[in-house]
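A single protein chain has been removed from this complex, and every other one stays in its place.
Chain IDs A and B follow the sequence of writing; residue 1 opens each chain.
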Amino acid sequence: MDQFILQILNGLDKGSAYALIALGLTLIFGTLGVVNFAHGALFMLGAFVAVTVSNLLTLSHKVVDNTRTDFLGNPLQVDVPYLYDLFGQTTGDAIIDWAVPISIVIAIPIMVSIGFIMERGLIKHFYKRPHADQILVTFGLAIVIQEIVKYFYGANPIPTPAPEAFVGSFDFGVILGFDPNAIIYPYWRLVYFFFSIIIIGAVFAFLQFTTFGMVVRAGMADRETVGILGIDIDKRFTIMFGIAAAVAGLAGVMYAPINSPNYHMGMDFLVLSFVVVVVGGMGSLPGAVAAGFLLGILESFASMSQVIDILPGINQIIIYLVAIIILLTRPRGLMGRKGVMEE
Amino acid sequence: MLGLEKKDFRLLLIVIGLTMFAPFILNPFPEGSEMAQFNAGYPDLMQRFVIFGIFAIGFNILFGLTGYLSFGHAAFLGAGSYGAVWMFKLLSMNVLPAIAISVVIAGLFSLIIGFISLRRSGIYFSILTLAFAQMSFALAYSVLTPITGGETGLQLALDDPRIFGVSQTATGNIPVPALFGLEMRSSFEWEVGAWLFTFNTGYYLAAAFMIFAFYMSIRIFRSPFGMMLRAIKSNQTRMSYTGLNARPYTLAAFVISGMYAGLAGGLMASMDPLAGAERMQWTASGEVVLMTILGGAGTLIGPVLGAGMIKYFENIFSKINETILHTWFSFLPDGLEDIVVAMIYPFIGKGWHLTLGIVFMLVVIFLPGGLVQGGQKVAGLFSRKKPEDAKPNATEPAE
Partner (left out) sequence: MSKSNFSRRGVLKTGMVASAGLALPQYLRADGHTGFTNAPGDSEVILGFNVPQTGPYADEGADELRAYELAVEHLNGGGDGGMMSTFSSQALDGTGILGREVKYVTGDTQTKSDAARASARSMIEKDGAVMITGGSSSGVAVAVQALCQEAGIIFMAGLTHSNDTTGKDKRANGFRHFFNSYMSGAALAPVLEAAYGNNRKAYHLTADYNWGYTTQEAVQSSTEAMGWETVNTVLTPLTQTDFSSYIAPVLNSGADVLVLNHYGGNMVNSLTNAVQFGLREAQANGQNFEIVVPLYSRLMAKGAGANVKGIFGSTNWHWSLQDAGSQAFVRSFGTKYGFPPSQAAHTCYVQTLLYADAVTRAGSFNPCAVGEALEDFEFDGLGNGPTLYRGEDHQCFKDVLVVKGKENPENEFDLLEIVEVTPAAQVTYPADHPQFAGGALGTCNPGA
């Protein structure tokens, strides 16, 4: 039983990452009708905003320390962050420690601008082109983005830890009456979960309760009519692209402490996020979120050793197996609309 | 001729000419010159050109004609190569039974996957095929290791129980794949002045298969069956109103293109008897999609061009390293040389992916019809005839 609860927790946490990425992907698809293969790259860029911020915070000058030597036997050059000079070592360390949360604030404008540039510079020209062309051009863009990141940051993962305050785990087991250590969960992952719930909630509220959101929803349903009513729907859609990019980027920033970012983390998530979107139903925001959590939880269950012992290899294929079963029983995924992306 | 219209027959002749003289065409630079780096006329790459050509031609029969975008075609290629290597291990080192079994296995595999996946259309179909292929890859890499060799790939061993033929040669080595004694890896080399041309047995066998595959694809494109497939692409609903069931036609197209993939897989194993699980990964499936779109989906020759282009990048650009760049630009003054090298370096060698990504974007932005459209534009500059007239169904973009 405790195992079961533990894996549900786990699934919710995994699912929140899937849901966030899928949400952005669906926003772009639902508003602009564009299949964006570069969405994983936006997620990766978000994580690298965190890396860059922590690099900037630790920007240092060299001080020669004659008491110690480096690997070649020369006097060691110690890096002293400029922050130490400005605020002293204690405050400096505290700021560096909080690099990831600081990055969130910085990532929003950066990711929104990247989204704008992408939409205005490239995607705009592909609204009327076949989906195959959209896939090829965004896939090419994804490769270019990730190769540029690799050029500057290398191929190895870069550790980007969470603040000291979030290290360690919360023991749910004790509260629920199980043994200590039976159900533990890391603080930062709990933060991630609540963070994504807030973001998802904010996006829904924005679309549901603001005039802007109403127009966008109307545009999603019937772009032409909204255009005829004299509303500049294109501009709003550009803004939606920026928001979607920001959602993906924030998912990436917050993910950086969970797994050290590397340049191909976007590609790793790309296929998965498409499966999530399609299982949820193309163009359906609640569908994407529901599918994200569903697949996250099922993936967690499939990784339990009790399950693998009965069905070896099930943890390798669970996501795809579930996708196949759902698509065969529900033709348009969980909540897809008829006629979207079916021809 | 051969049941082809004059225009198509001319195209076939061009393809035959290009493949037969490929050892000359691909080796334009003299051996030992600076430009020899760009020569592609060595057996391995020539074989890859035609084998991936077959793969892309087959994919185009499905995608170019019916518009169904399969994201899992690499699974059939992988299944075919596993079948072929198992034939080498168990039956004989002759390539013909191996290639035959790979086509059969891929055909059966695609029949099952196609039967299920074709219940859906559009992106739902794409994701179904992707899911099947990813499952095949994941299982082949891990739990199916006894059958597939897993991480290290399925390869021949010295103690294979081969029914026809020996387990080891007289010198104690593993025998190599051959066509009735004619080894696939054997080559004739011909020196002409400073040039060196290589004529490889395996290449010519694969080329013969590709010409046959190309011929069959023309016949399919021009047949009533091909017409029916195009009808499915343009409007499936209308077609079903006329009382026709589209499913048997699409399934047939799916299986045919799966068999093409199997043929490619069998040939790959025959040229180099090893089958790795990465052949089935989604990136491999994505590659054939890119080849087809890059070359021009729905055109006859496009996929072959796209396949050639991607493989050329992968094999030639990735091998240029900093030292070679420095040799090329050594005529420049030192400081300038370093600057030029530093500017080019990110795009070659380990940066070949970057160049490939940029090329994808440029082609799809400026040439929506792929390389074929580019060729037509160039041709259009020299003749008055509008390219659209030259090939009515060539520029039709695929959905």
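In this section, contacts are C-beta pairs under 8 Å (C-beta built on N, C-alpha and C of every residue); 3 or more make two chains touch, one makes a residue touch a chain.
Computed from a predicted structure; not experimentally measured.
Participant: Under the definition given at the start, what are the shown partners of the omitted chain?
Facilitator: Result: the unshown chain touches A, B.
Participant: Just name the one of B:5, B:159 or B:338 that touches the chain not displayed here.
Facilitator: Once the missing chain is taken into account, the touching residue is B:159.
Participant: Touch as defined at the start, partner being the missing chain; which of B:174, B:213, B:246 or B:309 qualifies?
Facilitator: B:174
Participant: Of the listed residues B:54, B:105, B:123 or B:143, which contacts the missing chain in the full complex?
Facilitator: B:143
Participant: Quickly run down the residues of chain A that touch the omitted chain.
Facilitator: 2-3, 6-7, 9-11, 13-14, 17, 68, 70-72, 76, 150, 154-159, 161, 167-169, 179, 181-186, 188-189, 257-260, 262, 264-265, 268-269, 299-300, 303-305, 308, 312-313, 315-316
Participant: Counting contacts across the full complex, list the positions on chain B that touch the omitted chain.
Facilitator: On the side of chain B, residues 31-32, 39, 42-45, 48, 138, 141-143, 145, 150-153, 155-159, 168, 171-174, 176, 185-194, 196, 198-199, 272, 274, 276, 278-279, 314-315, 318-319, 321, 323, 349-350, 352-353 touch the unshown chain.
Simple rule for what comes next: only the chains that are shown with their structure count from here on.
Participant: Averaging only over C-alpha atoms, locate the centres of chain A and chain B and give their separation in whole Å.
Facilitator: 34
Participant: If we count contacts the way the header does, which residues on chain B are in touch with chain A in the complex?
Facilitator: Counting only chain B, the residues touching chain A are 67, 69, 116, 119-124, 127-128, 130-132, 134-135, 138-139, 142-144, 236, 282, 286, 289-290, 293-294, 297, 346, 351, 353-354, 356-361, 364-365, 368, 397-399.
Participant: Show me the residue ranges of chain A that touch chain B in the complex, using the header's touch definition.
Facilitator: 35, 122, 125, 129-133, 135-137, 139-144, 147-148, 151, 271, 274-275, 278-279, 282, 312-313, 316-317, 319-321, 323-324, 327-328, 331-333, 341-343
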